[in-house]
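Heads up, one of the protein chains got dropped from this complex, but the rest are sitting where they should.
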Amino acid sequence: MTGRARAARRGRLPVVLAVPALIGLAFLIVPLAGLLVRAPWTSLGEQLFSEAVGQALLLSVVCASLATLVCLVLGVPLAWLLARANLPGRGVLRALVTVPLVLPPVVGGVALLLVLGRRGIIGEHLDAWFGISLPFTTAGVVIAEAFVAMPFLVISVEGALRGADPRFEEAAATLGASRWYTFRRVTLPSIAPGLVAGTVLCWARALGEFGATITFAGNFPGKTTTMPLAVYLALETDPGAAIVLSIVLLLLSVVVLVSLRDRWISTPS
Amino acid sequence: MTLRAELTVTRRSGFRLELDLPIAPGQVVALLGPNGAGKTTALRTLAGLLPVTEGSISLDDQVWDRPPSVFVAPEDRPVGVVFQDYLLFNHLSAVENVAFGLRARGTPRHEARERARTWLDTVGLREHHDTRPRRLSGGQAQRVALARALATDPGLLLLDEPLAALDASTRMSVRAELGRHLAAYPGHTLLVTHDPLDAMVLADTLVIIEGGRIVQQGPPALVARQPRTDYVAHLVGLNLYRGSAEGTVVTLDSGTLTVAEPVTGPVHVAFPPAAVSLHPEPPHGSPRNSWPVTVAGIEQHAHTVRVRLDGAPPVLADVTPATVADLHLAPGLRLCATVKATEITTYPS
């Protein structure tokens, strides 16, 4: 057998897998194609470079990135806790972490208002003591996005941590490494693919976040109007513009995700 | 300057390990035993990866573990461990792996790398400073693991089946090299292995455990000649000699042996007791290795009888009960021992 024939043989998928795989792919891709077909291509450029779109796009990227940062800072330690710490009721804890996944985002937004809003359990004191009011602010957008997106990060990272061999951490300990040093220099690098995948998922989820954001942070151009909110409102009056905005959002995420994948996820192991 | 470990570990499974293990500086103690005997448990308690249930572990006047009050975490113990599959950090180069312990203990980056390079040169990996572990051969990876464990100048070196992951041909040369490094190492060494050959070649003292208890300990030659249990007899049932080779002839401390493959220089030669045949008279034809021996002792084991024979060299032979009857084996009987050259393995020491 030649090398190519061998490669082809190895690459051939059984029909039982190939057919549903292709249907699945089509299921995901066709709605996007629908958007592209209906897009008002003639006014595309004009829409693209309008100030409102630029503003919403910038705000989306900044907020999604900040939210991802928040998720990394809080979510990675949380994932570590779930994966490694010997906690009682860990299963319950793990289920609780996934609550934002199951909760309708709008409900999540209301829940955030009840806690961090001006009359909320914590927000009340923030307002009274520090004069901080989170709803209707860009910080509010970041919080809403982080709330909804964090489970994606935590679940990915926890999975990676549970898959990682803890004996490497033991080896590091026998070499004199503290737990924190071990975490930074051994654990994190060993779960890099899972971490990157989780970060990407988290960022993508934050970028597309609508329900919790509009409920918790409201909608005001330049301050809290991210792309999904702009898309939703454009849909009320100008479906063409909504499609264009969606395509912009789509392109942005595809570019970022593909470049990240090439850089991090498909490195030969 | 002695490492003392008098420990008891009770696991949730009901397994109980009881061990009294003194190791003198420069001494290499081999902990031998079948799977599940508690070898790895013992190593883990010394490394600090597992606390003892009762007893204590101390090096000199430093107590590492003495329940309920004292437990020194692994990162605070001066130990170096070579793990069975090495556990090299795959995202770091060889130099970074060796420098890891120094960096973790606060040595400045530049100095740590410099010392790591020196260590890699010492173990013969001058060409592989920047190689990632995945690209190293098994033998090379083992040497990086050894350099990594020794780089922090540990007082106690723990080796967990350091040769088990290697194929037979690499194993010989790596074993010889490991022996040289252990000889040069001034600290205390515990070698955990299930391979009697590794133990007998590398260690000064064998400690054999079964089911969590020590069944026999002592110098390798003594343990081999006077096994106390079937397991030990089977385990260390090996004729092992040190000698000097010249072509196919190896000169031992007493006597000579002829081997199949030509070698030169200091070597170990070994063959199993079952490879030895006993004859009342020197046999016809001419087997290369044939020498007169006197029966010094006979021990009955499950299916075979082990015969201790004095001669040049002294030798162990496993024979069937039928042979014992045929030859009227009894202490003081003079016989002739023969071994085929092809049954003898040699390896450089």
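For clarity, chains are labelled A and B in written order, and residue numbers in each chain start from 1.
Just so it is clear, a contact is a pair of C-beta atoms (placed from the backbone, for glycine too) under 8 Å apart; a residue touches a chain by one contact, two chains touch by 3 or more.
FYI, contacts and distances are computed from a predicted model.
Matching "Glycine--tRNA ligase alpha subunit", "Acyl carrier protein", "Molybdate ABC transporter substrate-binding protein" or "Sarcosine oxidase subunit gamma" against the UniProt entry of the left-out chain gives the name "Molybdate ABC transporter substrate-binding protein". Although one chain is omitted from the display, it touches the following shown chains in the full assembly: A.
Across the entire complex, the residue among A:48, A:93, A:107 or A:260 in touch with the chain not shown is A:107. Touch with the chain that is not drawn comes from one residue among A:75, A:135, A:151 or A:198, which is A:135.
Counting the whole complex, the residues of chain A in touch with the unshown chain are 104, 106-107, 110, 113-114, 117-119, 133, 135-136, 211, 214-215, 217-221, 224-225, 229, 232-237, 239.
In the analysis below, only the chains that are shown with their structure count from here on.
The centroid of the Cα atoms in chain A and the matching centroid in chain B are 53 Å apart. Against chain A, the residues of chain B that register as touching in their complex are 47-49, 73-77, 79-81, 83, 87, 89-92, 100-101, 104-105, 148-149, 152, 158.
Every residue of chain A that touches chain B in the complex is listed here, in rising order: 165, 167-168, 170-179, 181, 185-186, 189-190, 192.
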